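Comments concern the structure below.
All protein chains but one are shown in place.
The chains carry the letters A, B and C, assigned in the order they are written, with residues numbered from 1 in each.
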Amino acid sequence: MTKPQTDDLRWKLFETMLLMRRFEESVSRLNEQKHFTGHYHLYIGEEATGSAAMACLEPRDTITTTHRNHGHVIARGADPGAALAEILGRAGGLNGGRGGTIHLCDPALGFLSTSGIVGGSISMGSGGAFARKMKKDGSIHMAFFGDSALEEGVAFEALNIAALWKLPCVFLCENNSAEAWAPGSGGYTTLVHAAHDLRAIPAALGIPTTRVDGVDVDACHAAIMEGVARCRAGEGPVFIEAMTKRWAGSAPLWPELSTGVTDLRMATGEASTTGEHHAWFEHDDPVLRLARTLLAGAPANKARVFDMDARVRARMAEAEAFAIASPSPAAATLLDHVFA
Amino acid sequence: MTKPQTDDLRWKLFETMLLMRRFEESVSRLNEQKHFTGHYHLYIGEEATGSAAMACLEPRDTITTTHRNHGHVIARGADPGAALAEILGRAGGLNGGRGGTIHLCDPALGFLSTSGIVGGSISMGSGGAFARKMKKDGSIHMAFFGDSALEEGVAFEALNIAALWKLPCVFLCENNSAEAWAPGSGGYTTLVHAAHDLRAIPAALGIPTTRVDGVDVDACHAAIMEGVARCRAGEGPVFIEAMTKRWAGSAPLWPELSTGVTDLRMATGEASTTGEHHAWFEHDDPVLRLARTLLAGAPANKARVFDMDARVRARMAEAEAFAIASPSPAAATLLDHVFA
Amino acid sequence: MSEHMSIAQALIAAIADAMAEDPMVCLLGSPLGLGPQRMLMNGLREAHPDRVLDPPTCEAGNAALGVGAAMGGARPFVDLSTGSFSFLAFSQIVNEAAVAHYMSNGKVRVPVTYHTLEGVRGGGAPQHSQNVHALFWNASGLEMLAPATPADMYGLARSAIASDNPTFIMGHAKLLGLEGPVPERKAVPIGKADIKRRGRDVTIVAIHLMVHPALAAAEALAKEGIDVEVVDPRTLAPLDEATILSSVAKTGRLVVVDEAPLQGSIASGIAGMVAERGFHSLKAPIQRVARPDAPVAFAAGLEALLVPTAETIAAAVKRTLSTS
Partner (left out) sequence: MSEHMSIAQALIAAIADAMAEDPMVCLLGSPLGLGPQRMLMNGLREAHPDRVLDPPTCEAGNAALGVGAAMGGARPFVDLSTGSFSFLAFSQIVNEAAVAHYMSNGKVRVPVTYHTLEGVRGGGAPQHSQNVHALFWNASGLEMLAPATPADMYGLARSAIASDNPTFIMGHAKLLGLEGPVPERKAVPIGKADIKRRGRDVTIVAIHLMVHPALAAAEALAKEGIDVEVVDPRTLAPLDEATILSSVAKTGRLVVVDEAPLQGSIASGIAGMVAERGFHSLKAPIQRVARPDAPVAFAAGLEALLVPTAETIAAAVKRTLSTS
């Protein structure tokens, strides 16, 4: 399945993934510093999937996503400052501070809905694909959702509709339940499904399915590109399951930056990966994994990696400054936009 | 799969099926005579499934069913007079006239709910099975539902719950969509499912499945008995799909007794089966089919068949008289039973 | 040129006209129920075979399809069939469609129209007789329409399909066959009440199907010299409070009629609004006429006892006149 990617694409994806990662590290820091409160979700560990997916889409394609949306929105090109400001509930936020972390949404980038209702993005996704089909222009829809979304019946309904009407929808399931905790152990909700293999569900409806290593960006890109092509060709929906291990920081109910700020020297061997999170650093961190691929046998790439990271960090520093400086929404706007 | 049944059981089932059939013929007649109005559903053509299913249950087992419930309620032993009176909305009805045709329900016979909400009986069925499991006495639950119920996401949710918790539930899908019309052709709603084989849905959840010819009462009894045994043994839920052709009278939106009052002489060859419904009379009418089995090579059984029918008809005549004579519910009772 | 139509015809005409004008309008499901009017769907199906679709029986999925399609640039009209089935789509309507515009700071638009046939229909028993408008009324961001005449159905259905907001048209099984003039094929503005009968003595605010027994009560009372004004809000959300309040300012007496159960009915809510904002106009207790707080029994005799009638409405009008 994995096709070798061009170096250009790899570098592009690496930059995106770095931005996603540094963004989430900012979010975590701003939360620790009490710049915002309330429940939130980080995309760390899943960057390969989201960045690859966005690289497969065209500007006219549409997207629905979930509570775990930061990475998607950043990968699709949202301004990190506006996105951070939204998470802080500021007037300069992507949505004027009305949506917050769970609802970052920019229709100008093709996002139709960012819903915190589990099952929402997949079910509205069929609708998005329906509109694409009506447009008859080869555009498609991509619905991101977590593994638990398949516990909701409406997800099953949406898959049925998409299959019946051959809707151009890539159903992209980001399965992060491996090594997750569960409420009984004080953890975040995790998959509670009798299906041993979630692919059996869309398969029962005749939807072609693929499973891919969600940490391997090359593999993700190849698999998603194949699905996107099928949709664009009018052959109906596809279901792709990207498998990641649950990032340790997202296992408890409230996220923690337990693996620390990403140290790219772990990819060069200059920093140690020993300790509790050894396996994650070595195998399951998609950013480190891609960095290692880029560096393998090409020591000259080292400077490019670290320069890129420096630029990304500088961009995030600016973004943070923008977000923190952005004012709270004006009281006078409270009742704006109830109706269009 | 089909095990030969004892003659005793066959006769018992035949009497039940005759009563179910004659009951529905009464319902149709009373509707034509405007004894009641509103939408209703007949069970004609599906008697083999319901009678076999009830023969597999013990008194302590529980049941949920649907809008197409008449046959189930009669097969389980409800008084046909009270059942008819309910359909007429009378005080003497099984439910005092409050429920009507779609909601015949007698908890004394183990019926927990008769819901007209598609997906209701299957989803509450998992609940019924949950209560059975809590009782720890080997009792089980049987949920009857139509094929369209699997279009509702809540059905999928209920199957998942039952599979996860190994609930003792027989999910009995009565698939009557073969040869059905559809709304586009002015017919009754029919299956709109991308799954070519509905068994794939429970199978995706690890639930064992069987498909059985729903017209063959021997086959139905054997398959259901096996499923019931599995549930009773605590091995978790089973899914059984009983296949029938849509009875012509139930294909249009409003039922019609298009095949006429059942003439058992069609089973002896004394009455002709020619005409529009030839195939149904010859192959798809479970009552005629069982009559033929009972008569095959046993001419002495003919009198028993017709005597039995005469008794059943006499019972239905009494039931009709009772129902028609039953008064309307008293106005003073209007607000009774809003709360227990 | 004035036409004469049934409400069913008016609805189909509105959908057909909207489909002819805009290729992104589509119809999911069939909004005409089980009665003879359903045949009117045939023409629409033939004219637009690829834009009139019969979805599976999955109200949540269909409603979500409508939300997503609307966000993606379509103008879907999603029929949810019998009122109570719309409860299966409650989250899609209230948690998704209704809040998306606000939550996105006005960036996302959700021009979806939902339609249902609610209410006491005759033999529907509890599960097929639910009035649903009162249960959605508290959801901010949702436009709710309750047309009671063919002209209002045509005009409000056009406005609903044209609206960039999620809109829920409450149809009523008993209204489908009701006929009347449609003077012009034009939109009726959302949020504007209509005074269906002018009068000086008592205001009746009647919603939806109840407009008709209210008008009948007014006619009967006119013979006794009681001059009743009948206000039909037509739009339930946003409610045209000004029209109601100015009528009460004139008459000083208010009867509010709703087929829903009394507790939490729109009748109760309107009464509460007037008790605050129109209190000084009131010369007598407001009378709410609604169903008792009970499910709807199947038996025809019991069902008939439940619903407001011209007689119970007239009696309520008289109560506002006898107490002072």
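The working rule: a residue touches a chain if its C-beta (ideal position, glycine included) is under 8 Å from a C-beta of that chain, and two chains touch if they have at least 3 such contacts.
Note that the structure is a prediction, hence the values are computed from the model and not measured.
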Chains shown that the absent chain touches, full complex: A, B, C
Touching the absent chain when the full complex is considered, from B:Thr16, B:Asn160 or B:Thr209: B:Asn160
Touch with the omitted chain, as defined above, among C:Gly72, C:Gly119, C:Gly171 or C:Pro261: C:Pro261
Touch with the omitted chain, as defined above, among C:Phe77, C:Trp137, C:Tyr154 or C:Phe168: C:Trp137
Which residue of C:Gln9, C:Thr113 or C:Gln127 touches the chain not shown here: C:Gln127
Touching residues (missing chain, whole complex) on subunit A: 36-39, 89-90, 96-103, 115-118, 148-149, 151-154, 182-184, 186, 189, 192-193, 253-254, 328-329, 331, 333-335, 338
Subunit C residues that touch the omitted chain in the full complex: 60, 84-85, 87-88, 90-91, 94-95, 98-99, 102-103, 125-127, 130-131, 134-141, 237-239, 256, 260-261, 263-277, 279-280, 282, 284-288, 293-295, 297-298, 323
Residues of subunit B (touch criterion as defined above) contacting the omitted chain: 62, 64, 93-99, 103, 105-108, 112-113, 115, 117, 120, 123-132, 134-135, 141, 153-154, 157-158, 160-161, 164-165, 336-340
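Here is the rule we use: only the chains that are shown with their structure count from here on.
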Most widely separated chain from subunit B, with each centre as the mean of CA atoms: A
Cα-centroid distance, subunit B relative to subunit C, in whole angstrom: 37
Centre distance in Å when subunit A and subunit B are each reduced to the mean of their C-alpha atoms: 48
Residues of subunit B touching at least two other chains: 151-154, 192-193
Junction residues of subunit C - those touching two or more other chains: 55-56, 58, 60-61
